[in-house]
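Only a single protein chain was left out; the remaining protein chains are all shown in position.
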Amino acid sequence: MTPENNRRAERASIVAFVVAIVGGLLAAYGYWSDHTEVWLGVGLALALGGIGFGLVSWAKYLDLDEHVVQQRERLTTTPDEREQFDEQVADTQHTLGRRPLLATLFAGSVASLAVGFIGPIGSLGPRPRGERGRTSWAAGKRLVTSDGLPIAAESTAFDQLATVFPAGAIGADDSQVVLLRLRPDVLTERTIEGGTVAGWVAYSKICTHAGCSVGLFGVDSRAPQEIRELVCPCHQSVFDPADAAQPVGGPATRSLPQLPIGVDAEGYLIALGIFDRPVGPVTWDEA
Amino acid sequence: MRRERRAERRVLASLPAALVGACAVAALVFAVGEADTGRAAPPEPEPDLELGAELYSTQCANCHGVDYDGVEGRGPSLLVEGTASADFVLRTGRMPLASPTMQAQRSRVRYSEEEIRSLVAYVGLIGDGPDIPEVDVSLGDVAEGGELYRLNCAACHVASLAGAPIGGGRQAPSLAESTPTQVGEAIVVGPGAMPVFGALELSDVNSIAAYVEVLNEQNTTGTSSFGGAGPVAEGLAAWLLALVPLVALTRWIGSPKGGRDVDETTDQIDNQVAGER
Partner (left out) sequence: MSTRGLVERYVDSVTSRTGTGSWLPKTLRKVFPNHFSFLCGELALYSFVVLLLTGTYLTFFFQGSQQELIYTGSYEPLQGQQVSAAFNSVMRISFETKGGLLIRQMHHWAALIFVGAIALHMARIYFTGAFRKPRDLNWYFGLVLLILALAAGFTGYSLPDDLLSGTGLRITNAIILSLPFVGERLAYLVFGGEWPGTDIIGRLYPVHILLIPGLIIALLSAHLALVWHQKHTQFRGPGRTESNVVGERVWPAFAMKSIGLFFMVAGVIAAMGALFDINAIWLYGPYDAAAATSYAQPDWYIGFLEGSLRLFPPWEIRIGDYMINNLVFSGVIVPSIIFGGLFAVPWLERRLSGDDDDHHLLDRPRDTANRTAIGVASITAVSVLFLGGAQDVIAGTLNVGVGRMNALLQILFLIAPPIALVIARRSCLALQERPAPDRTERRVPVERTAVGGYAEPEDDDDWMDSGGAAPGHFDDITEPEHVRGVGR
């Protein structure tokens, strides 16, 4: 390394440390300024980066760079050491090993201690009692929006979407329903059997794949055919709302449970029954 | 206010960002952001129905039909549409569409203010659809709008307004340039692939439009938040903006200084090793 290089490197370190000092002061100012997050952060970044740069160029260029040879130490066990240890094991067998009954009981007592601790683990959560099979829906309950407004069956627009809950249980996680109004002629037979009114059709909004809200509804009216899709934004499972929400794309394997709906005397949509199976993702015995 | 501070914060963020070499991109995006101020009340020339009729027959009838009931394979009937649809598609440049098979997207507005008003009024006469909602963000409740947005809109348009693909090759557009009226029109009309949100009342629409406006003021789809594309963009940024420079720094730290030189050096080490043996 030439003296000139050394001088340059020293200058680089000097600049870096000065920048670091300015950065620290800037950070202190930044805290009191009106733009705390930016100037505090930029100041800290300059201070930290300056120190780092200064140290590294100091080490790299100011005669600290070096090239040293060191021998490795032995890692493997020598036959001697192995023999010594084997003897200790043998000794142990002669002393402790003479009382196999005690050893067995000791092991047994530790194991039973572990068993004793299982109980508190059970307290972490209650035993499942079919809660997942029940929702807040019941026959006769009105479908209401998150604002609590009922939905009038009388409507002119098609391809409508609303997220609805049972009246009295707004926001209930397991009772969220995606309510659609499609043209009645696009609904398949089994969809209509599932309980629809004038094109209104209601499905559980919880994806049967991994439980996210099936929030996307798209209509593609471009030729040659109209396509309607309900899509889950998490893993892009696609359901056909005109055909009992059968899965038609993505990883989902089961259709969204359909909520049978009807109209009450005042012309508002109500549930005629409940879901015929648990909503959302299921366990292995709910196939 | 805190919110304004955040907005300023983003502007400020562009200064140091320029230092790390993102100035060109930042300048571009901020320039776009600045240009997006067309929310002032437009002047109100009287609609001219004759002009509307003329524009319709020359510009629209080819696809939507001289009888307004659509042309098979080209364009839908306008008999079920109202002024809301017409205003929305004309003011966002979605119509006229170059080809009937493509998805209508926001693009350059093709008509003058007078032409739009005339055409909208004309379509309003022939069709029987929703009228332009009288959106007034000052009547909306921003927090309520946010809740409704996340419940109804974010699934497609993303919590940050960035817009996302919704299957079938269609895209939910970014709302970064949407005016409150356009937000309201889209909610009542359900343009393109979008459904109609008939359960939302005008007060809800006001709230949602107010929320969208607030997010646009925050510039939630700006450079400093990577277009609002969420954790994927953040992960990419962690690799490109942090890990790559850090590895470059380790290259500098770990490289032999002053190049590779002096043969005698090698000899010395070799001699040492030989000496040990």
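The chains carry the letters A and B, assigned in the order they are written, with residues numbered from 1 in each.
Heads up, the rule we're going with is that contacts are C-beta pairs under 8 Å (C-beta built on N, C-alpha and C of every residue); 3 or more make two chains touch, one makes a residue touch a chain.
The structure presented is a predicted model; accordingly, all values stated were derived computationally and were not measured.
Touching the chain that is not shown, out of A:Pro184, A:Gly250 or A:Gly273: A:Gly250 (per the contact rule at the top). Among A:Glu10, A:Asp147 or A:Asp173, only A:Asp173 touches the chain left out of the display. Although one chain is not drawn, the whole complex shows that of A:Ser136, A:Gln160, A:Thr196 or A:Ser213 it is A:Ser213 that touches it. One chain is missing from the display, and on subunit A it is touched by residues 31, 36-42, 44-56, 58-60, 63-76, 78, 121-122, 124-128, 131-132, 146, 163, 165, 171, 173-174, 176, 205-206, 209-216, 231-236, 238, 247, 249-253, 280-285, 287.
For subunit B, the residues in touch with the chain missing from this view are 1-3, 13, 16-17, 20, 142-147, 150-151, 154-160, 162-172, 211, 214-215, 220, 224-226, 228-239, 241-243, 245-247, 249-263, 265-266, 268-273, 275-276.
In this text, only the chains that are shown with their structure count from here on.
Touching subunit B in their complex are the following residues of subunit A: 1, 5, 34-35, 37-38, 42, 56, 60-61, 65, 67, 69, 71, 145-147, 149, 151, 155, 157-164, 179-181, 213, 215-223, 227, 229, 231, 233, 236, 238, 249. Residue ranges on subunit B touching subunit A, taken from their complex, read 5, 8-9, 12-13, 16, 73, 76, 100-101, 103, 130, 147-148, 151-152, 154-156, 164, 166-168, 170, 172, 190, 192-199, 201, 204, 252-253, 257-258, 265, 269, 272-273, 276.
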